[in-house]
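The complex is shown incomplete by one protein chain, all other protein chains being positioned as in the whole.
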Amino acid sequence: MSTRQVAMVMDLNKCLGCQTCTVACKTLWTRREGMGHMLWNTVNTQPGTGTPHGWETMGGGFADGEARPGHRPALDEYGRDWAFNHQDVFFGGDSKERLVPNGGAYGKGANHDEDTGAGEYPNSYYFYLPRICNHCTHPACLEACPRQAIGKREEDGIVLVDEGRCKGYRFCQEACPYKKIYFNEEEGVAQKCIFCFPRIDQGVTTACSRQCPGRVRFVGYLDDPAGPIHKLVNVHQVALPLHAEYGTQPNVYYVPPLSPPKLDPDGNPTDEPRIPTEYLVSLFGARVHEVLAKLEAERARVRDGGESELMDLLISRKWLDMFGPFTRHPREAQPVHFHPKRQPT
Amino acid sequence: MTPGGELKALLGSAAGRSAVYALLARCFRHPAQVEQHPLPAPAFEAAFEPAISEHACSLRAGAYWAHEQSTLFEELVRFYEHFGLARAEHAELPDHLSVQFQFMHYLAHLEDEARADRAAIDALTRAQRDFLERQLRRLVYAVHGALKSGDAGCRELVALAVSCVDAEIARTSRAARRNPDIPSTT
Partner (left out) sequence: MNVDRREFLRRAAALVGSLALPDFVPPPAAAASRARVPAYASWADVYRKQWSWDRVVRSTHHLNCWFQAHCAWDVYVKDGLVFREEQAGEYEPVNAHLPDYNPRGCQKGGCFSTRMYEPTRVTHPLKRVGPRGGGRWERVSWEAALDDIADAYLDVTVEEGTDRTIWDLGPGIDLGVSMAAQGRFSMLTQSVGLDMDGEIGDSRRGTLETFGKIVFERSADDYFYSDLILFWGGNPLYTQIPQAHFYTEARYGGARIISITPDYNPSAMKADLWIPIKPGTDAALALAVCREIVFGGHVDEAFVREQTDLPLLVRGDTKRYLREADIAAGGQAAYHVLWDAQSGALRAAPYRSLALEALVPELDVKRTVRLADGTDVEVRSVYSLLKDRLAEYTPEAAGAECGASPALVRRLAGEIIAAKRLANISQTSLCKYFHGNLAERSIALVFALTGNIGRRGANFSGFPLLTPDGGDKFTIPPSLSEAAATFGKLEPLIKQRMAAGDTHEMIVTDLGRLLFVPGNPLLRLPVWTSGTLFWHVHGGIGELAEKSESWGLGNKRPLNEYVEESIAKHWQPLNPPPDRPPRIMISLCSNPLRRARGADKLLEVLWPKLKKIVVLDWRVSSTGRQADYILPVAPWYERTSLKWVTPLSPYLTITNAATPPRGESKCDWDIIVMLARHIQARAKARGIGSVKSPQGLEVRLDTLYDDLTMQGAFKEGDDDKVARTLYELGNTHKKLTWDELKEKGFARFENLPDEPSSIGNMCEIPPDDSIVPLTFHVRDKVPYPTASRRIQFYVDHPYYEELDELLPRYKAPPKIGGDYPLVMTGGKTRWSIHSTWRDSPLMLKLERSPEPYMLVASPDAAKRGIADGDWIRVRNDVGSFATIARVSPNLRPGQTLMYHAWEQFQFSGAGDMNSVSPTPLNPVELAGGHPHLTAGVLQGQNSVFDRDTRIDIERLRGRPS
């Protein structure tokens, strides 16, 4: 459908769970009417319910080439946009007033299971999983829209909603298996991550990737032999898609996380990693085994004084090397701004 | 004439509208900043300065829609700049009620100066209608709803603001119905 495809690789060995990416995206894009609850970028603790809560059981996507029915998440399942009572607390004159969201009835937020994970002490385990729209090669949202209001850009495969065409049917929300497309109740249109295309168009990488202090996210074209994406996905093959079985061919890839060893009943380390490999396989597929082994092998090679292109790639001594051709400074570019009823240009 | 009739008469001309908005803009500034402010400072502070009184309500839209703050600012600044208004040094923040009334005061002033220029008047009417619908009405109603002051002058000021905004929305909507050159808001 598109000539070239931009993609992102996230190294889960480096994610700090700090949510700077979430804040970067939120402050840039989703502060308008009807967008309060939207988190186009999320970071969740896995295992966990994720955002929206339980999204992995909500269906959508494809099975055997056929569209699977899917659940449209309710507002509570994303975590509502709470209202706080700062005015009352600070200036209300009642020293007993407490700062509480939504008068105390706030349910579960987007990150309600932060740092919890699974297992039992001392063998509990967790890691952080950042997610954006995957700008899939075979987007379920695009197929599901009877208005053809969702398109994929020719030049880079970024998937965008034409808000002028969108009539708010919301089939896209049922169809997306990653539940990464939101609905704006005030504007009556679907909205989602736009891969910061106004920045990309000017050679500036996405806000979530540029502002990440953990240096987790690589950005570039899948077919660019000089860029990090091609190397990590196609050459070294350590970057894996999330839930490939959903059938949409996502273009966000993950380097799966290593973890410290499990302890046996005497408290001694075993050979098994804490994060059960089967769990990682359920997310990223069977190649997890060889990827984890490769990461360890390359680490050992370097420890013994050898060289490793893969390790150098993942370290990325020069930060800008992580962003393929998108190395322009945002200050140099035109400020990105909101178009009413955004058109994909 | 009844006060209702007086208000209607004033709002019947662009010059009158401009004067009413000017008054509202003045009255929603702190008395220390305005000569011959009709309200005494303690009453004003008790009604409208949450920093000072437990019974006060904020005059800033950002207080009611905090998460939209920068996008609020952006739209307001865009409206103001579209009509050539730059922000003064040490100005109140763009979402302050007084600032929004000043803007409406200016639009009505332009309308008055436009005389018989239909195109200009239509453009200004559309802008007034949109600004009222998207920004000012929301804030005025929020203030009205949050107002706890029992001071008669303060209550009357807010009631006047509500009456004025309601009348203006009705007028600009009628203009839209009558004039095909003024499309609906959606």
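The letters A and B name the chains in turn, as written, and every chain counts its residues from 1.
To be clear about the criterion, contacts are C-beta pairs under 8 Å (C-beta built on N, C-alpha and C of every residue); 3 or more make two chains touch, one makes a residue touch a chain.
This is a predicted model, so every value here is computed, not measured.
Contact with the undisplayed chain is limited, among A:M35, A:C193 or A:A207, to A:A207.
Considering the complete assembly, chain B touches the hidden chain via residues 3, 6-7, 10, 15-16, 18-20, 22-23, 25-27, 29, 33, 38-40, 45, 49-54, 58, 60, 62-63, 66-67, 69-70, 73-75, 77-94, 96, 98-99, 102-103, 105-106, 109-110, 113-115, 117, 120, 123-124, 126-127, 130-131, 134, 152-153, 156-157, 159-160, 183, 185.
Residue-level contact of chain A with the missing chain is found at 13-14, 16-20, 22-24, 26-28, 79, 81-82, 84, 86-87, 89-95, 97-101, 104, 106, 109-122, 124-127, 207, 210-215, 257, 259-261, 263, 266-269, 298-299, 302-303, 311, 314-320, 329-331, 334-335, 337-341.
In this section, only the chains that are shown with their structure count from here on.
Measuring from the averaged C-alpha position of chain A to that of chain B gives a distance of 43 Å. Within the complex formed with chain B, the residues of chain A that make contact are 27, 31-33, 36, 81, 84, 86-87, 90-94, 337-338. Note for the complex: chain B touches chain A at residues 50-56, 58, 63, 66-71, 74.
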